[in-house]
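In this view, the complex is presented without one of its protein chains, the others remaining in place.
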Amino acid sequence: MYPLSVDQPYPRNQWWVAAYASEVGRDLLARDILGEPVILYRSAAGEALALAGICPHRAFPLAKGCLVGDAVQCGYHGFQFGPDGACQNVPSQSGVPQNARLRRYPVAERGGLIWIWTGAAERADPANIPDVASIGLGRPDWAVEEHPIKTVDGRYTLLIENLLDLSHVTFIHDKTIPGGEKVAAIPVSVIETQTSLTVQRRGENLPLNPLIKMQFPEQTGPVHQHFDSEYLGPCMIRTGGAMYDAATGAELGIQNYIHIITPASPTRMHYMVMTARNFGIDQPHLGEIQIGMGSRIQPEDIDAIEAIERVLQSGATMPQEISARVDNGALKVRRRLEAQIRAEAA
Amino acid sequence: MYPLSVDQPYPRNQWWVAAYASEVGRDLLARDILGEPVILYRSAAGEALALAGICPHRAFPLAKGCLVGDAVQCGYHGFQFGPDGACQNVPSQSGVPQNARLRRYPVAERGGLIWIWTGAAERADPANIPDVASIGLGRPDWAVEEHPIKTVDGRYTLLIENLLDLSHVTFIHDKTIPGGEKVAAIPVSVIETQTSLTVQRRGENLPLNPLIKMQFPEQTGPVHQHFDSEYLGPCMIRTGGAMYDAATGAELGIQNYIHIITPASPTRMHYMVMTARNFGIDQPHLGEIQIGMGSRIQPEDIDAIEAIERVLQSGATMPQEISARVDNGALKVRRRLEAQIRAEAA
Partner (left out) sequence: MYPLSVDQPYPRNQWWVAAYASEVGRDLLARDILGEPVILYRSAAGEALALAGICPHRAFPLAKGCLVGDAVQCGYHGFQFGPDGACQNVPSQSGVPQNARLRRYPVAERGGLIWIWTGAAERADPANIPDVASIGLGRPDWAVEEHPIKTVDGRYTLLIENLLDLSHVTFIHDKTIPGGEKVAAIPVSVIETQTSLTVQRRGENLPLNPLIKMQFPEQTGPVHQHFDSEYLGPCMIRTGGAMYDAATGAELGIQNYIHIITPASPTRMHYMVMTARNFGIDQPHLGEIQIGMGSRIQPEDIDAIEAIERVLQSGATMPQEISARVDNGALKVRRRLEAQIRAEAA
């Protein structure tokens, strides 16, 4: 997946996550998405909006401007653009230049996330946003935590590959993920659907580790635990999964780790994590534990990805790539993503 | 003007300002000019000199050497070059290699500035230096202040555009320029001559602002005030202008802001400012006020220019440019500058 055997680095006819819904309000938020500067804000009525971030007058970054009502005012010469992107006002004259408008991106708010469509606007269909409710987002019967957004100096495909091969948990996260030392040895199967691909590991009769003990204080015996990697498109991968009492087979609960991946540029990405569980939802300390663990685990993945990105950019001779059998799912995802990009080019 | 629709980024058959005269003395001063390292110094007799800054022996930067009499001695192997650029001495031998010389740049000292001609030496004609006396430089009947030189990470054309569209004053400098909030709304006219182009704004019946009050303590009523942008070539733009008692039409005085623009590289420039006035020339506190204001205003322009430069270099899709009617003068200057560069290429 590095490099992809395609010309452009990312699909554009795709919903990506621009921001947590909680980040977007009545101030301009600047975010680079697929190599373009975007500004995000809410109208007075609360609607999330995404406009191109470069003023067409003299290329000033609009994020350095401000909101005037629902319009964006450029900080350089005061040109104003409405929430539809059209230029509304030029301070030095009455009337506005023809064709003066910012690109407006289609936006949807779902599961606590602001989704942005980066392709041709007429093809934007919110039905193609991953079904985030099914994994616990935006539901009253699940507890969800937002982990701090990070920007990573690496191409987004490195994170996709990272998450689809959880055998790395045993090596990168050996000190930070309880029970992680077992993961590399668990056999995998791959489940494919139209919209997802899951690399499935089912840990059986695992001894209780400290995390599970805190999550399920009444559990005393060993557990079955799923270590899924579910690819929901290049924008989102779910890891984690269900846990069961090994003695009875009864489900204890589901702990999902939702990884949100947004290319910032060909070699940089935004990385958000949400944790979601359908048990102990009235116990905030379980969420605090997840936030604390994430603050230790995520930097380990970021370090690995940035180290690989430096190798890729170093000009060193790249060895011929080898893969293990557990990489089968990741390789299929590569081909899905390449096919998606190729289809756009055609 | 970004990018110019020409191949090379700047005219070379042009006088540029290399330095304030006060900067150049009996030490070597290094300055990048139009992408080339230049060393500046004065002969023992006081003549300002400009030579190429790379030793032709082993490419050592000559600015790390020293003066020996009027010759420049390389700090690496001690080769010496006279004020005409010719190699005079090689320590390890008698005689010097053939064709061993530094490029010598034609230089003129005028208005407290060291001017350098970057084109073919035989075409250097000091008559083509802007008439700086007419705007207050080098005259006993004007007071002049030198503001600290700044190097800006942006192409020089961004500063030209900045200065020719003073409607930015209302937005960028709303807290630092007294009365600036009115500028964007004042209508403009464009006056063209062979050697200059002025975008003229004439503020009428403006209420006294704190600056004018300090400059003209006896003035009590409103004033007329000129907000000129006079392009004197890519090297220099004058802003400011005359002020009048609105009641009688009597001229109070002229306050010029002289902006000196020298490309350091295709994407970097040196930016000097001189303030000049023909009133209160025995009142140094008026000069201190200008220096103080400059220290607050200039960083605002530099921030804007560097922000645009980052956009231009980001690889983002540039929107189709739009212009306001007040940009008419700036667009004419673009065409002048492009024609000047094209004429050199031909």
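Chains: A and B, in written order; residue numbering restarts at 1 for each.
By definition in this document, contacts are C-beta pairs under 8 Å (C-beta built on N, C-alpha and C of every residue); 3 or more make two chains touch, one makes a residue touch a chain.
Model, not experiment: these values are computed from the prediction.
**Student:** Which residue among A:45, A:250, A:316 or A:346 touches the omitted chain?
**Tutor:** Touching the chain that is not displayed is residue A:316.
**Student:** In the full complex, which of A:32, A:146 or A:165 touches the chain missing from this view?
**Tutor:** Looking across A:32, A:146 or A:165, the contact with the absent chain belongs to A:165.
**Student:** Among A:121, A:191 or A:324, which one touches the chain that has been omitted from the display?
**Tutor:** Among A:121, A:191 or A:324, only A:324 touches the chain that is not shown.
**Student:** Out of B:87, B:183, B:258 or B:333, which residue would touch the omitted chain in the full complex?
**Tutor:** B:87
**Student:** Please output the residues of subunit A touching the missing chain, sorted low to high.
**Tutor:** 2, 161, 165, 167-168, 170-172, 184-185, 188, 304, 307-308, 310-312, 314-326
**Student:** Could you pull out which residues of subunit B are in touch with the chain that's been left out?
**Tutor:** Residues 32, 35-37, 52, 54-61, 64, 74-79, 87, 90-93, 97, 99-100, 102-103, 265 of subunit B touch the chain that is not shown.
Assume only the chains that are shown with their structure count from here on.
**Student:** Using the average of all C-alpha atoms in each chain as its centre, how far is it in Å between subunit A and subunit B?
**Tutor:** A distance of 48 Å separates the two centres.
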